[in-house]
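Please see the structure below; I have some questions.
Left out: one protein chain. Kept in place: all the others.
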Amino acid sequence: MQELINRAKEMLDDGTVARVLGWKAGDLPYNPEPAYFEDAESLKDFVYNGFCGANLSKYMIEASKLEGKTLVFLKPCDTYSFNQLIKEHRVDREKAYIIGVGCKGKLDIEKIRAQGIKGIESIEGAEITDDADTLKVQTIYGEKSCAYADAMLERCHVCKGKEHKIYDEQIGESKETKDGERFDEVARIEAMAPAEKFAFFQKELSKCIRCNACRNVCPACSCRKCVFDSNKFDSAQKANVDSFEEKMFHIIRAFHVAGRCTDCGECSRVCPQGIPLHLFNRKFIKDIDELYGEYQAGDDTESKAPLTNYTFEDAEPSIVGKRG
Amino acid sequence: MQRIGVFVCHCGSNIAATVDVSKVAEMALMEPGVVHAEDYQYMCSEAGQAKIADAIHEKKLTGIVVCSCSPRMHEATFRKAAERAGLNPYMVEIANIREHCSWIHKDMEEATKKAVILMRAAVAKVNLNTPLQPGESRVTKRALIIGGGIAGIQTALDIADAGYEVDIVEKTPSIGGRMSQLDKTFPTLDCSACILTPKMVEASAHEKIKIYTYSEVENVSGFVGDFTVDIRKKARSVDMDKCTGCGVCQEKCPSKKAPSEFNRGLNNRSAIYTPFAQAIPNVPVIDREACIKFKTGKCGICSKVCQAGAIDYEQKDEIITEKYGAIVVATGFDTINLDKYDEYAYSQSKDVITSLELERVMNAAGPTHGHLERLSDGKAPKEMVFIQCVGSRCSDDRGKPYCSKICCMYTAKHAMLIRDKYPDVNVTVFYIDVRTPGKNFDEFYRRAVEQYGVNYIKGQVGKVIPQPNGKLLVQGSDLLDNRQILKEADMVVLATAIEPNPDVRKIATMLTASIDTNNFLTEAHAKLRPVESPTAGIFLSGVCQGPKDIPETVAQAGAAAVKAIGLLAKDKLMTNPCTAHSDELLCNGCSTCENVCPYGAITYEDKEVNDHGIREVRRLAVVNSALCQGCGACTVACPSGAMDLQGFSNRQIIAEVDAICR
Amino acid sequence: MSSNKKKQAELIEEISGVNPLKCMKCGKCSATCPSYNEMDIKPHQFVSYVINEDVESLVNSKSLWKCLSCFACVERCPRDVKPGKLIDAARQMVVRQRNNTYLSPDEIPELLDPELPQQLLVSAFRRYRR
Amino acid sequence: MSIENKSFRPKIVAFCCNWCSYAGADLAGSSRLSYPADVKIIRVPCSCRVNPMFILRAFEKGADGVIMCGCHPGDCHYSTGNFYARRRMTLLFSMLDYIGVENGRTRVEWVSAAEGVKFSDTMNSFVEKIYSLGENVRLGDLRCRN
Partner (left out) sequence: MYKIAKENLSALFRLIADSQELYLPVKTAGQVNFAAWSEEAEVALDTLKSVKSPKDAFFPQSEGLYTVRREGKKMKVEPEELKSQDFVVFGMKACDVKGLEVLDNVFLADPIDTFYAARREHGTIVALACHEPEESCFCKVFGVDAADPAADVAAWMIGEDLYWKALTEKGEALTKKVKELLSDADETAVEAEKEAIRGIAEKLPYMNLSLDGWNGDALSEKFDDKLWEELYKPCLACGTCTFVCPTCQCYDIKDYNTGNSVSRYRCWDSCMYSDFTMMAHGNNRTSQMQRFRQRFMHKLVYYPANNDGMYSCVGCGRCVEKCPASLNIVKVIKAFQKQGGER
């Protein structure tokens, strides 16, 4: 972490960048927030640890509008989002100095709590430099421990890889965290009977409170004004009046990012109701991979997105029924 | 709030027999916005149209729904009627209660119910209609032809004869194209130069035609009716106005080692050269790569011998910017590179040649002055073998998947000409299929076999092996006799596949004209609009669109000319008002819409917007309504809903959906 | 019975990875074949035999063992049909049918005669070099 | 309302492109080829104009089935519109299937202007399918039911 701070200081000092976009330590051990640092002094609050899950690419949309360059720290998975945003002209590559930071999996405080750990005072082992596989949690009830992997976000278990897709320099080592297959859960649902699928999603979506956190955190959902906030489709319904509203919202949310979603997993991370929203996005990714050839959004800045592309031999929509 | 009139047509008994029309009219009055409803025998009749006009005046209608036959039938009629009565024609909607209702349902109650719903959907839509004005754009009455081959020349002549200015841009020093390289033409066997040269002369002499040779299109902007094109006139090093075309410079030029492009590299030319005797313009070009003066600074002989003082070593490339209303692409073709076909020994033996090379060999002005001889030793051949489909109909990456179309016929022509002029030469043709659809084509091929005794063998050649004795061992198979053939030949001629001129990619990109996987330009519709590009104002002439022979090329050139004339004849273009438009405050500038627009109608501009008090410069989609055809692909691609289609807006369609589902 | 024939033809297509329907009957395979005269069924006919589901004749033909696997036809086929692969697949079928009496790969090394040209190895290089 | 209930009359929305399918529907009409009155057609310029929002909207408001018709691939009036529509609809239908909406409620069919017979056959079979599936309860807004 000190290396990151030093490098940031250097670049602020020599005027290469006007500001640094990173994470600021919170007042609890697990709540660092995305933050801008404009002078060396403020960097004393800089932090980079297992709880820095936020994808800073999203913030680069606004940062691109500011005067001067922004030094931004991107985790491997964040770089996909950045590429995708370049492709959509939503960020300015020239305005960004990207330091690719290592990642050994990001933590989910809910998962730690789910193990019955409460009254948390401090957490050890979350630093990026820590080698330990176990987190030591000091609580008002004494010391507890928790395996690092057990506290990891779902997305880290199916990590796309620890390679930065775009960067100006790289700092820090990464550790492979993948121990599951990305599409397993989607495939499991696909195999269910229609009534069972319906019940599954009905139950999950009934929790939705339409807080829009999933949308607003999403680097692909970068519309200035979402269709669900505008009158363009007569679809601006803030309420969760009937279960249909949520289905409409979540299907369209996923559809609008189909072929653009990098599967960064932010939607699921931020959902206050713990809805596995990535299951929608991944369904589209899986379909696109299977029907139109493997495609990873954000792999590059040039390739044609699957929904703005076609071949004469594309599968007919009836394939949906035939695949069973 | 709209004031809507609903007019229900009986269509005699066509509708009224199954739909209770008065009930539909009665129900219409219940709909929001409807202030007038009536039914009538024939709404499309003069009396019916008069009723609409009267209602518009009396009830001050702002919108109209006609419940009648298909809009494909009478939408235009009713729009005109509304317009005559002072209503914007796009305030008219049709509820199709004939084809989609009365004609397919028998039960009166059911059909009436459905007719009411269709009426409601139309009313719901009209409630959201807004008056639309077709846009206007001016037309520059000048056409640009890219490519000066027979296709370009013919198109230029046709357009010029109709009285419009035409500019031809030709990359090489002379117009004439591939056809000028041909010796004879099938199926009439008349001399190619004899029929082409007069056309070239006519084009150059035509007061409406301006020819830019040794020039290339550098940049294209604008849209249908109003293109702006930059043309690069490459430095010729010879003053076109002073040169008399005497040819002394070429004779005296000491550098004579440059391969002649015109003769397909079979012989050499001087550094200062005109490609061929009948070249137009008859003004030479200095090939600066080959010229000793340019390479070493010494020489300057041409300048010394030129009586007219036309040589200008200092000449520079010149950029000419001109406006055009229409652009015709006629970039033609070339033969494919045969490097990957080493089994045919093309690069190993001088006696294995392409058909186009044979044209030059057979031509009196060619490298052998028209004598059929082996290029290796100048000996007269006794055995000639022709191999068909070299690189055509090939699914691997060595060749082209399509049929080049012209090879069967020109091979028959070559075989026939050789047998005619040199009866002692045996000619064998190895073919896969002989394809001769065309007027007098099959007769021509049969003549080669029956009258001239050309030996046609069904079966592709596997290998051509140069022998130590200078002969070529051709290994083929006769599929019909089921035997393998080993034949010693003196010359082998390869019917090489043709491909679009490689430059076409660059040009298509400039024109935003689409191109297929084989680099042929795509037509707007494969059947119904074969000479137009999907991009408005761009027309296709000749082989750039697909393989064709001379008569087809000329026919298409004429067709392209007619389409261009049709455009140039207009003073103004009325554009379809049902086009896409982008809401600047919602646009993200993401380019998704641009990627799905088949017409290149969407561009991005940095514009200042005032978003509820926030002033900033944003990258925004701008639709050129002159190019937009109104398909709506962009409206769905746009995630924020910024892009919408006039006449079929999101809210209009949703209103229809709601009305149907309620 | 006919379904068995169909299965055999499908097996050939599966082993070879060739779609015989792509053949446009140009005959370049036969034209190029060094063993043409030795063969009773000519290379370009292999394709028709598979299309007609007459694998049996192919399997019983002389050609099966006359093909040198030089793959000239594979190299030159303009339609990606590759008759050489078809005949190779037919041979594979025969070999598979006889599997009981054939050697397993483990047994081969002990039986190798150092004097013997390592024909299989050489042909394997040629065959699988791509 | 149960499937057995004879009084169930489905609401079916058909989006037809102006150039092929709408004309095909016209031809079905002028050829007097009947199909159930439950089908109501909305004219759009091209199948690529059909937004997934429209389809969900129809279901929300109580449609029991939605079908989209366009020109055959390769014959699009706008060259490429139906290619995009095909991908969009495939993905949308797959998603609906995934969340448990019966796949039979959505369909895409390519109908040319000459295929009046195909148009009516398609509609007949689609309506039959919707009858067998019964009322759409999984994707409707309850408020639209009274």
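Every chain is named by a letter (A, B, C and D) in the order it is written, and numbering of its residues begins at 1.
Following the convention adopted for this analysis, a residue touches a chain if its C-beta (ideal position, glycine included) is under 8 Å from a C-beta of that chain, and two chains touch if they have at least 3 such contacts.
These numbers were taken from a predicted model, which means no experiment stands behind them.
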Shown chains that the omitted chain touches within the full complex: A, B, D
Option touching the unshown chain, where D:P10, D:P45 or D:G62 are the choices: D:G62
Touch list for subunit B against the chain that is not drawn: 29-30, 612-614, 658-659, 661-662
Contact set of subunit A toward the excluded chain (per top definition): 26-28, 31-36, 54, 58-59, 109, 118-121, 140, 203-204, 206-207, 209-213, 215-217, 225, 229, 236-241, 266, 269-270, 272-275
Missing-partner contacts on subunit D, residue numbers: 61-62, 141, 143-144, 146
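We adopt the following convention: only the chains that are shown with their structure count from here on.
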Interchain centroid distance [CA atoms averaged], subunit A/subunit C, Å: 53
Whole-Å gap between the CA centroids of subunit A and subunit D: 36
Where subunit D touches two or more other chains, by residue: 51-53, 57, 74, 80, 84, 88
Set of subunit A residues in contact with two or more other chains: 227, 233, 307-308
Touch relationships between chains, expressed as pairs: A-B, A-D, B-C, B-D
Touching residues on subunit B, where the partner in the complex is subunit C: 343, 389, 393-396, 398-399, 430, 432-433, 458-463, 475-479, 482, 484-485
Contact footprint of subunit B on subunit A as seen in their complex: 65, 87-90, 222-227, 230-234, 256-257, 304-305, 307-308
Complex contacts: residues of subunit C adjacent to subunit B: 22, 24-33, 36-37, 42, 44, 72, 76-80
